[in-house]
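After the structure tokens below, expect a handful of questions from me.
One protein chain is absent from this view; the other protein chains keep their places.
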Amino acid sequence: MTKTDVNLAVDIGGLTISNPIMPASGAFGKGMEEFLDFNLIGAVVPKSITKYPQKGNKNPRACETFGGMINSIGIQSDGIDKYLNHTVPYYQQYDVPLISSISAESVEEFEEMSEMIAGSPDVAALELNISCPNLENNGEAFGMDEDITYEVVHKVRQITDKPILVKLTPNVTNIQKIALAAERGGADSLVVANTLLAMAIDIHSQQPKVGNVMGGLSGPAIKPVIVRQIFQVREVSNLPIIGCGGIMNADDAIEMILAGATAVQVGTASFVNPSVMKDMIEGIRAYMEQYQYQTIYELVGKTMDRI
Amino acid sequence: MTKTDVNLAVDIGGLTISNPIMPASGAFGKGMEEFLDFNLIGAVVPKSITKYPQKGNKNPRACETFGGMINSIGIQSDGIDKYLNHTVPYYQQYDVPLISSISAESVEEFEEMSEMIAGSPDVAALELNISCPNLENNGEAFGMDEDITYEVVHKVRQITDKPILVKLTPNVTNIQKIALAAERGGADSLVVANTLLAMAIDIHSQQPKVGNVMGGLSGPAIKPVIVRQIFQVREVSNLPIIGCGGIMNADDAIEMILAGATAVQVGTASFVNPSVMKDMIEGIRAYMEQYQYQTIYELVGKTMDRI
Amino acid sequence: MKATSNLKVLSNKQLSRRYWHMAMDSSSIDEKIEPGQFFNIQSADNGSYTPLLRRPFSTFRINENSLEFLYKVEGPGTAKLSEYTPGDYINLLGPQGVPFSIKEGTDKILLLGRGVGIATLAALAQKAFNQGIQVYAVLSARSHDDLLAAEALKDYCTEVVHVTEEEQTSGVDNVREIMNNLITFYQIDAAYTCGSRRLSVLLQNIIKERNIDGEVALEEYMACGVGVCYSCVCDVVRNNTVYSVKSCEEGPVFPIDEVVFA
Partner (left out) sequence: MKATSNLKVLSNKQLSRRYWHMAMDSSSIDEKIEPGQFFNIQSADNGSYTPLLRRPFSTFRINENSLEFLYKVEGPGTAKLSEYTPGDYINLLGPQGVPFSIKEGTDKILLLGRGVGIATLAALAQKAFNQGIQVYAVLSARSHDDLLAAEALKDYCTEVVHVTEEEQTSGVDNVREIMNNLITFYQIDAAYTCGSRRLSVLLQNIIKERNIDGEVALEEYMACGVGVCYSCVCDVVRNNTVYSVKSCEEGPVFPIDEVVFA
């Protein structure tokens, strides 16, 4: 048996990446380059940026739950100017596309920020974090409403030809409708998904374990919910899906690809092991060699055919 | 320090139970009485019943995920006649109230079944499982829609004065709205909540791990999502809440009570340890003695005051 | 009131690449344990919930004061089991379920086991042997290495035939021929199987043709093991009606003629 020639490259809506493994926004950045050669991963995705500098939420900002963690970091950010002047140039030393995650508080702010970010020749694609609270709608996340999702994406679509990734929130009754709204709005790719809204209480202090009362649940606990949502989105949309939520190893990444993802993002796992993305890439390659697949595309959504 | 006199009794919407621990429907029944004295728990809650006998879903019907399990049992049921003639009488040997969980495929069927069940003098309360698929609405769960939730509860309310517990689905954008719809409809108590819709794939066979493709995620993995939803429901509704999802021990039960629950239901934990509910009751008592609480009510929703 | 039991591990040894053998002190269990019954074993340390659920295992040998299990490392549960060392305690729920039955007057039985299903049949072989019944066995596995684990069985058997993929002897046709020859030659009264859907269907056909008794031990996915969750159901035909029954309660051993193999 000769070794299969494995090609890990995928296209995620106009952007070709060398392999399907990239970091999840907020769980990656300077500090990790000491443990991971950033040139190995499909793309770099720094933490979501806000227009103005802001501090984020009060401490404690994270706690552990069974198989997961709740974070209520909020978006601690130095603002878009510093992002364009420092963060973007910093990643130029690496040979992989930079995807900029944008958090905004209104549709207009999404437009403004997208214009500024897309204007940078060094940014390969935009990721719209529509899970963040929309101040014009009682702080409910943009991504919880079909129409608002459509509006945000549609407006940003007018501004740039660069690939637009839309990061959905999983905290919705019907993710298919939101996915289709994003698709109609002009999204090039859908990130499925952000964290599950969650809460934990210390029964001795009787207080919430994170300062902001509620936060986002990530880690292996949420993977089955995310795999389901990927599968559901794949059922209705042809956009490339980027799976995200609870991927700890190559097997988890493969599971999401089989469910319908073209690529995946890795968050919490990097806290456990900052070089884990490298292991994942190797693991996917080994799986493809074992089962003689040549391209990732042979695996994308394959479970649908097996039912 | 003298020992506090601890009273564990609570009222869950017109039904007084001796302590806040009861089983979750589908994770309890004959077979467990060998391991647990049913007279110790607050209530007995047999598996949801359907009108006609039905087989449930195809095998495999369950699989394990990190910190959780996915079940796609479906409602395997012998039908309401056998329920009334066998199940209800069986539980008469125990001295605790019987709560009957009802699954129906249409609003009308909920009415019919509630009428029959409420007609039995041996049934203390009804639990409406509105997480089950509504055949009149593309199989989307009743509990995913405010209006339908209102309608189901409202119609059943006309039929009986017995306490109506409404078991919400957690798979919604805004659980507060659904909770309020149930309250307006006339619910006496809200069970928060059923399982998270989920999926897992075996990467070697590339097939879903449960026969029905998707199923419900239960177990410790989901607890932080449920605690959050209890807290949210408590913010808007005065109905007693019954917390359910991921409770493994007394501490988890106390956490849900602090978040706003008056009582709790225990599912998956009983598979791990069929006598666990007894330990939970003892654990709650010990906590109350330690911190000198006399009634559960001093704990219900206390975290809200601590913020 | 029943309770789960914390049993002390007496030994836990690797037999071949994926097969392990564990012995536990069962002197605290009063109930009689019969071949074919199972224990729902909590492989996780108390309170660690990793893995979360118990895993069902039938007994490999039942001794006066100890129990033996033969298990194959598959995933997290069995991997965790393999980490225990003598002196550790493991929590077991059981014995559960309906055991194999041996009819009054049975002289010769035939076992048809595949893979880890052989473990389940071993306890039956032991019991039959002790009752003076002659035991014959056809054991099937991927490789000879997998059969190593079943060496112990031969102490109780008059004759053991091994078939493997490795040697290309495990095809259904070949097994049918071997079975039929054994049944004819030794005048087998009853046959028992475990571990393979394909071989169960084969045995179902053979017992009909040959008009002997037969039982199968199913291995459906189980969550609770106590009859409340409905994970473990299988279809059986009784009086021409199909029933869905819980295999942890009405099984795992069933008369093979009534089982509908999906």
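So that you can tell them apart, the chains are marked A, B and C in the order they are listed, and the count of residues begins at 1 in each.
In the analysis below, contacts are C-beta pairs under 8 Å (C-beta built on N, C-alpha and C of every residue); 3 or more make two chains touch, one makes a residue touch a chain.
Since this is a predicted model, take the numbers as computed values, not measurements.
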In the full complex, displayed partners of the excluded chain: A, C
Absent-chain contact - pick from A:G219, A:G245, A:G283 or A:G301: A:G219
Contacting the left-out chain in the complete assembly, out of A:F28, A:Y83, A:F110 or A:Y150: A:F28
Contact with the hidden chain (one of A:P20, A:G42, A:G67 or A:G283): A:G67
Interface with the undisplayed chain - residues on chain A: 26-32, 34-37, 47, 55-56, 58-64, 66-69, 71, 73, 76, 219-220, 248-249, 268, 270-275
Interface with the undisplayed chain - residues on chain C: 48-50
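The rule we apply is simple: only the chains that are shown with their structure count from here on.
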Contact graph of the chains (line, ring, star, complete, other): line
Central chain of the complex, centres being mean CA coordinates: B
Centroid comparison with chain A (C-alpha atoms), farthest chain: C
Mean-CA-position distance for chain C and chain B (Å): 36
Touching two or more other chains - residues of chain C: 49
Per-residue overlap in chain B, given as positions that touch at least 2 other chains: 66-68, 220
